[in-house]
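Below is one structure, written out as structure tokens, with a few remarks after it.
Missing here: one protein chain of the complex. Every other protein chain is in place.
Which chain is which? They are A and B, in the order written, and residues in each are numbered from 1.
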Amino acid sequence: MIAYIIRRTLYAIPILIGINFITFGLFFLVNTPDDMARMQLGVKRVTPEAIEKWKAERGYDKPLLYNAAESGRRFLTETIFFEKSVKLFVFDFGRAEDNRDIANEIRTRMGPSLALAVPVFLVGIAVNITFALGMAFFRATYLDLWGVILCVAMMSISSLFYIIGGQYLVSKLWHLVPISGYAEGTDAVKFLVLPVLIGVVGGIGAGSRWYRTLFLEEMGKDYVRTARAKGLAESAVMFRHVLQNAMIPILTGVVVVIPLLFMGSLITESFFGIPGLGSYTIDAIQAQDFAVVRAMVFIGSVLYILGLLLTDLSYTLVDPRVRLD
Amino acid sequence: MSAALELAGLRTTLDTPRGELRGVDGVDLAIARGECFALVGESGCGKSMTALSVLRLLPEAGRITGGSVRLGELDLLALPEAAMRTVRGRRVAMIFQEPSTALNPVLTVGRQVAEVIERHTSLRGAAVRARVLELLGAVGIPEPERRMHEYAFQLSGGLRQRAMIAGALAVDPEVLIADEPTTALDVTIQAQILELLAKLQRERGMALLLITHDLGIVAKMADRVAVMYAGEIVEVAPRAAFFRAPQHPYSQKLFAALPGAAQRAGPLAQIPGQVPPLTQAFAGCRFAERCELAFERCRREPPQPIALESGHEVRCHLRERERAAPRAAPAGEPAARAAAAARPLLEVRDLKVHFPIRRGVLRRTVGHVKAVDGVSLAVAEGRTLALVGESGSGKTTVGKAILQLLRPTAGSVRYAGEELTGLARAAMKRHRAAMQIVFQDPYASLNPRMRVADILAEGMRSLGVGATEAERARRIGALLEQVGLPADAQARYPHEFSGGQRQRVAIARALAVEPRLIVCDEPTSALDVSVQAQILNLLRALQERLGLAYLFITHNLAVVEYLAHEVAVMRGGQIVEQGPAGQVLGAPRHEYTRALLAAVPKVD
Partner (left out) sequence: MPVLLPTDALVWLLVAAVAAFAWYSSRRPHLAAPWARVLRSRAAVASAVVLGCFMLVGLLDSLHYRPALPAKDPGAPVAYSVEVRSALDALLTPLRTKLEKTYSAPLATRLYQKETVERPDGSTAREFPRLAHGGAHLKDEARWGRDVALRILAGLAGAVALWSLAVLAGRRTLARRWPRVPWSAAAAALGGLLALAGPAAMLAGGYHVLGTSQVGSDVLYQALKSIRTSLVIGTLTTLVLLPLGIVAGIAAGYFKGWVDDVIQYLYTTLNSIPGVLLIAASVLMVQVYVDTHPELFPTSAQRADFRLLALCAILGAVSWTGLARLLRGETLKLAELEYIQAAHAFGVSHSRVLGRHILPNVAHIVIISLVLDFSGLVLAEAVLSYVGVGVDPSTTSFGTMINAARLEMAREPMVWWSLAAAFFFMFALVLAANLFADAVRDGFDPRVRV
């Protein structure tokens, strides 16, 4: 087990290096720092001096990959690649356009993101599994048929409309909760109820239908027939046999996103004005704040790799056939 | 005779895209307490559907449309589902063909047995545990205390089936239905499981409905036998009467199609054609189309069961007038097949195929699975060497390594004196035409996206057999005729053919490049016995006509007795005994060969 974790962690290193190269290429090779400066400062009426100043302020005035003017270690360290990409490995993200420390910003914004994402995640899974079990239990009846139709219809609605519709009905029409905003502590609850509800409802269509497929697939297997031949009630067959086996594929899809919950949800947070990492990312994208986007890409990748590792480890909990070595 | 289980006029249909399939079409049978009743038939005859109908466990497309199933005084088909659940497992239990999928992979074996006890009795806790231990011991699972905490994947196939049996017998059911309980198992394990079933049945006095396609198992186990064909029971008889003189032409053919040493002199009897689709309505006897004895009335009027003496019944118009003669005694001495000292075509020396096992942080190779570990053999021109072994013995790996489809780890493979190991892909191509292969699964061995003509032409094009397309087209026509397929087969796709016909296409594909040696990897083990006879006859006829050499890989000793000149017995990657067929099978010297031969259930 320990050896497995070590090996997987070692595997992650080349992947992180690859991610680093991709982001570096994306941010510094497609467009030169000069282009970015021109873009930020407005394409017209920009003097070379202004560009140099902009680059110097942000540390983009160094050579990209190697610094011919320096020697020794500084030949490599006094470069954009080292300063902006390699330093991501030690979670040194530098500063945003507004000169705030990105790492610090991330720390403070993680809380609200989690406060929204974790309930959506947990309630969502519970609701989806319940719906899916219901449809599988009543398979091949009208209840199942209409359930599937409802799922497909719900899948066909853009997540934007769930948010807009939810805000309109609950906040504007019925005045139940504030339309947007956030507060610390227990006050957060009244701000979070609606986005959590919307997040859950928005995910029902795709989620329940996917789980239903998994359940039905398991129910076609031989061991289910064995269980029925023992005289077990259908509920015992569903809960003791089918659900446990279906948990294996469900986990693959679910565990991998747990670490990514830290990243928050982009759209919901920005619609509801929740000061989490999702809205931070959106703001950065809209303000074209490359340093922040770069930092979020890196963090997201690290969390995803962590999710893959957790997925593999979680298999050992639900699938006795899996022994990691 | 008091019947424990009685089926009367049972009808079951299955909705398929091609229409309503009448899988069970009016089945009557009665099983007495303490009796072993065997239901025999080839695939698709409706025997499994009959068993599932008894427990009302049909797949969702299936439904019971008529008849009755009585368990003692109880009419099972009239019970509400909740009451039916108190019958399943409690009074009627069932075990299935494939123990590896029939057990839940994520629950321990002990848990799955305990589940039955908790469902049907008031025992709980330690009492259940004690009962589980007792049951696991009773079905011969060693160290039950340890095994009860293990999962299905940790047990061997035989132990899994024992665990299934333990679960089925947990609360002493009156009737046990066993649906092909040993088909997925090796022959030595099969013997053990059959013995266990017989012993448990004797001890507990339960009725056993044994569903099988293997007449050898019937001979060993059954008190009475029913033969099923196309959804109907065509013959019911006490075992002795049935084996002495089967009355239905279909039953007679089933016996005649069995390969064995006694049949070596000539071709096997085969049943022409194939089982009719059960979606159609039948006007006359369902077997009439394939019956050599059929006459006009057979096609017009469905025969009713005719009672002969002492519980022997048969559905055949012929039996109104006269009884069939007893089965012909096996034809004396096996005719020795010409044993000329031909020169060896293929020589394999000390062949090894090892697969590395990697472990640890850096995936270092910590050991090897020695799939093949020092095999030496030789196949002479025009001769058949049978490579016999149970699953996992490495026999298929030998076949692939000889054809260089797998790189051998060590050893030499010489074809006509030329070394093949280590040849590059291009250099190996020169020898490809000489050695071909026919595979086990007729469904996986033909590309479903190619027409038969393209399948046959592929090898010829690749290896430059036939100078022009026109010549190849002529050759394809000739090949199809040679393997007994109609000429219009060329333009069709594999899915339009039955299993036996596909296997003919696969043989034609191998023949297309004019090989001298064909590796036959279990070519008949996925086929029913009557179709197996067709393929074996074809292979033998081709050998005689074309002088082919066969390396015949199989686990079926009856086929070996019928076909092989030489036999090599494999176990654990090594050959334990090798020699002329008569010697190895008649006077085996190695203990394993003897065990293997003893385990095969024999008809006679």
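To be clear about the criterion, a contact is a pair of C-beta atoms (placed from the backbone, for glycine too) under 8 Å apart; a residue touches a chain by one contact, two chains touch by 3 or more.
In this text, all values refer to a predicted model and were calculated from it rather than measured experimentally.
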item: Touch criterion as defined above, residue of A:A69, A:A153 or A:L176 at the omitted chain; value: A:A153
item: Hidden-chain contact residue, picked from the options B:F282, B:F355 or B:Y493; value: B:Y493
item: Touch residues of chain A, complete complex, unshown partner; value: 14-15, 18-19, 22-23, 26-27, 30-31, 35-36, 38-39, 43, 152-153, 155-161, 164, 167-168, 172, 260, 263, 266-267, 281-282, 285-286, 288, 290, 293-294, 296-297, 300-301, 304-305
item: Missing-chain contacts mapped onto chain B; value: 16-18, 400, 403, 405, 425, 428-429, 432, 435-437, 439-441, 444-450, 458-459, 462-463, 493, 506, 509, 513
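Note that only the chains that are shown with their structure count from here on.
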item: Centroid distance [mean C-alpha coordinates] between chain B and chain A, Å; value: 51
item: Footprint of chain B on chain A - complex, ascending; value: 3, 6-7, 10, 139-140, 221-223, 225-233, 236, 240-241, 244-245, 248, 318-321, 325
item: Residue ranges of chain B in contact with chain A within the complex; value: 55, 57, 60, 82, 85-90, 93-94, 96, 98, 101-108, 115-116, 119-120, 151, 153, 164, 167-168, 359-363
